[in-house]
Each structure stands twice: as C-alpha cells, then as structure tokens.
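Take a look at subunit A:
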Amino acid sequence: MDTLSYLFQLVLALVLAPLVPGIINRVKAKFAGRRGKPVLQLYYDIAKLVRKGEVVSDTATWVFTAGPVVSMVTAVLALTLLPLGGMASPFGFNGDFILCAYLLGMGRFATVLAALDTGSPFEGMGASREALFGAIGEPVLFLSFLALVSTAMSMGIPSTEVSLSSLFCGFSPMAWVMGRPEIMLLVAAMGVLLLVENCRIPVDDPNTHLELTMIHEVMVLDHSGPSLAFILYGASVKLWIFSALLAGLLLPSMSVWAYTLSMLAAVFGVAVLVGIIESVMARLRMPVVPALIGLAGAVASFVLILTLVR
Partner candidate 1 sequence: MYSLFQFVILLLLISDLVVLWSGRILMLIRLSALQGMLLAALLLLPINGHLDGEHIFLACAVFALKGIGFPVFLRRVSHKLGIEPMVRVRLGRFFPLLAGLACLAFSMLLENRIAEALGLFPHMLLPVALTTLFTGLIVVVNCAKALTQVIGYLVAENGIFILGIPLMTEGSMWFELSILLDVFAAIFVMAIAINHINSAFSSIDLAHFRNLRD
Partner candidate 2 sequence: MMLILLLFVPVVAGIVMFIPGSWPRRQLLPAVGMLHTLLSGMTLNAVRTGKAPSALGGLLQPDALGVIFLMLASLLFLAASFYAVGYLREEDKLHVKRDFNGGRPFTNAPETRFLACLCFFIAAMTLVTTTPNLGALWVGIELTTLSSAPLIYFHRHQASMEATWKYLMICSVGIALALLGNILMNVAFFHTNADLHGMDQVSAFIAAAKEVQGTDNTIWLKAAFIFLLVGYGTKMGLAPMHTWLPDAHSQAPSLEAALSSGALLNCAFLGILRGHQIMIAGGLGDFSGGLLIFFGLLSMATAAVFIVGQGDYKRLLAYSSVEHVGILALSIGIGGTALFGGMLHSVCHSLTKGMLFLVAGNILTRYHSLSSYDVRGLREDMPLSGALWTAGFLAIVGSPPFGLFVSEFTILKGIFASGRIFVALGYLAALATIFVGMSVPVLRMVQGRPPRDVPKSYSESLYTVLPPAVLCLMVLGLGFCVPDWLADTLNRAAALLGA
Partner candidate 3 sequence: MNIFLLALLLMAAGAVATGIIAIRPVTAASNRTANALGPGTAALACLLGLIGVFSGGWTSIESFQTAWGLPFGALAFGLDPLSRLFLLPVFVLGLSCALAGSISLRHTDPEEHNLGAHWAFYLILLLGMTCVMTARDGIFFMLSWELMSLSPFFLIDFNDRDRNVQDASWVYLVAAHLGAVFLIAFFAMLWQQNGTTLFAAMTVEAPAHATLLFLCAFIGFGAKAGLAPLHVWLPEAHPAAPSHVSALLSGAMLNAGLYGIIRSFDLLGPMQEHPAWWGWLLVGVGIVTALMGILKALGQSHLKRLLAYSSVENMGLMVMAAGVGLVGVQNGIAWIAALGFSGCLFHMLNHSAFKGLLFLCAGEVLHSTGTVDMTKLGGLQKRMPMLGMLFALGAASIACLPPFNGFAGEFVISLSLVKGLYLHGLEQKIAMLVTLVGLMLVSGISAFVYLKAYGMTFLGQPRSQFAEAPHAPENRLLLPLCLPAALCVVGGLGAKFVFQMIQPTIAFIPVMPKSLLGIAQDVVISGTSSLLGNISLFGIFGILLVAGAAYLRRILLGRKEVKRGPTWGCGYQYGTPRIQYTPASFVEPAARIFGNVIGTETKPQIDESYFPQKSSFGVSAPDVVRGKFYTPLFEKILDACNALKVFQSGVVNTYILYIIVTLIALLFWGVA
C-alpha cells in the first residue's frame, strides 16, 4: 500500500514538474507588469517538440544524442530516491544521498559532453561554466547533507539508516526547528544550491538569448525536437527535486494527504520565491558566482559545526 501510495506521489511529481517553471515565469511576468505566458506553457512546448523532427550538427556524434536522454533519466532516478508526500522512498537506502548527488552529477556530465560535442564555441563556454559550478557545488550539497546527517544521528537515527528519506521526513521537522534552529540556516544554503543547480538568476539567466551570459541554456542551443523536450523536462524534474528537498526541510509531519497538499504548496511556494528573486535581482558577474557558492558552503559548514558541538 505504501509503495503504491508512493508511486502515486511519484507520478504526481513527474506530471506536475513542468508546472514549476511555468509558475516562476508567471511570477516574473507579474512583477514586470506583463501578462506573461500561460502557466502550462512548458507542457505545450514539450508536446510540440516531441512531434517535431530534429536537426543534428554535422560535428555531433552519439554523445550529442545521449546527453538529453541521460540527463532526463538521471533526474527521474534521483527523484525516486526522495521522500515524497511525507513517505519514505521504497527505493531509498543507507547512504542514498551520495547516489542522489552523483546521479545529478552524471546528468550534468552527459549534458556538458553533449554541448562539447557540437564544437560550438558558445556551447563550450556554457559547458566550462556548468562543469565548474557543478564541481564546487557538489561539496556544498554534501556539507548540507552532512549537517542533516549529524543532526539526525544525534537525535537517535542509527547510522545504518541514514538516507534521504530519514533526513527529509523521518521525524517531525518542527522538532528540528524547535530544538535546532541552526537547521534553518541550511534552508538558505540549499536555496542557493537550488539557484545554482537549476541555473536561475542570479547565477544564470534562463531568459536572455545573449549567449555570452548563459550557462545552461547555451549548452542546449543545438538541441531540437524530442531531445530538447527531454532536456526541458529533465530540467523541470531537477527543479522539482530541489524544491522538494527544501519543502522536506520545512514541513512538519502530518497525514499523507495533508502532507501531499502542503508539499505541493511548498514546492509551488518555492517556485514563487524563485520568481520573486529572479525579478528583483540582477544576474551576478560570472566570477562572483563561485563566491556565492562558497558562501553557501560556509553557511552549511557553520551549521555542521554547530550540530557537532551540541
């Protein structure tokens, strides 16, 4: 029953994922005083793209085609490790957060290779930046996880059961908030990671088509048709993953349906928040981004040390 119910949550997440970018765009449009695209725009886009043919560069090889596929699959696989709707993932296991991080890494790896495969200077540029931010983002993500692990273990979760599920919905997060206010700082750190990993402003600007400023969008310039659809979909799943992690940190435990609803609310809330941030902030200069990631890392390690000292 639990598994079925989890599968339902999973399907819900997979179906609703393209909604998140829609919400963000809508919020941004409102801030700019425009009417904006429909919230379901991404669904339309994907539906249109899968019906189209593809144009592939002369230079490209199978690596180019594999990129979107792998990045989408890894995002979906990573999602299955997450606790959804207040339920532990049946696929989770001790240490699965390591696998989760590396799955996302694999997706990035494939995307970057696909970008390099075209031989385009612009895509090379994006690839270079993505690779770097991925490389330095990974330890920060781990620092955040570790802070949670350390807290969890000090609160009695045995080390053989440290998984994403136990960390993000194992017990009442309110208890964390009451007993461990420093956890709230982690929310900030993971928020930064969300922006970085999903290439949002202030790290990246998904909207402009001035290639010199972009990271993710520029890498996928050459993709078209179903491949592009895979990419768009994969990106939205990834956004969902990070939003769900944040939500898992924040939400208190409650009944499944209540949790499901509040989780959806939280995910969309995060989307709104991202939309607001994108609207009120300018993109950072490229050399400043690592400093931002470093800042997030500093916050996370501060939290880690706090939890250890207790």
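Just so we're on the same page, contacts are C-beta pairs under 8 Å (C-beta built on N, C-alpha and C of every residue); 3 or more make two chains touch, one makes a residue touch a chain; residues count from 1.
The candidate set was assembled so that all candidates are chains of the complex that A comes from, given by their letters.
Predicted model, so just to flag it, every value in this text is computed and none were measured.
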All of 1, 2 or 3 sit in the same complex as subunit A; which one actually touches it? 3
What does subunit A use to touch candidate 3 in their complex? 50-63, 65-66, 69-70, 72-74, 76-77, 91, 93-96, 98-99, 101-103, 105-106, 108-109, 112-113, 116-122, 124-125, 127-129, 131-132, 134-139, 141-143, 146, 149-150, 153, 159-160, 162, 211, 221-222, 225-227, 230, 286-287, 290, 301, 304-305, 308-309
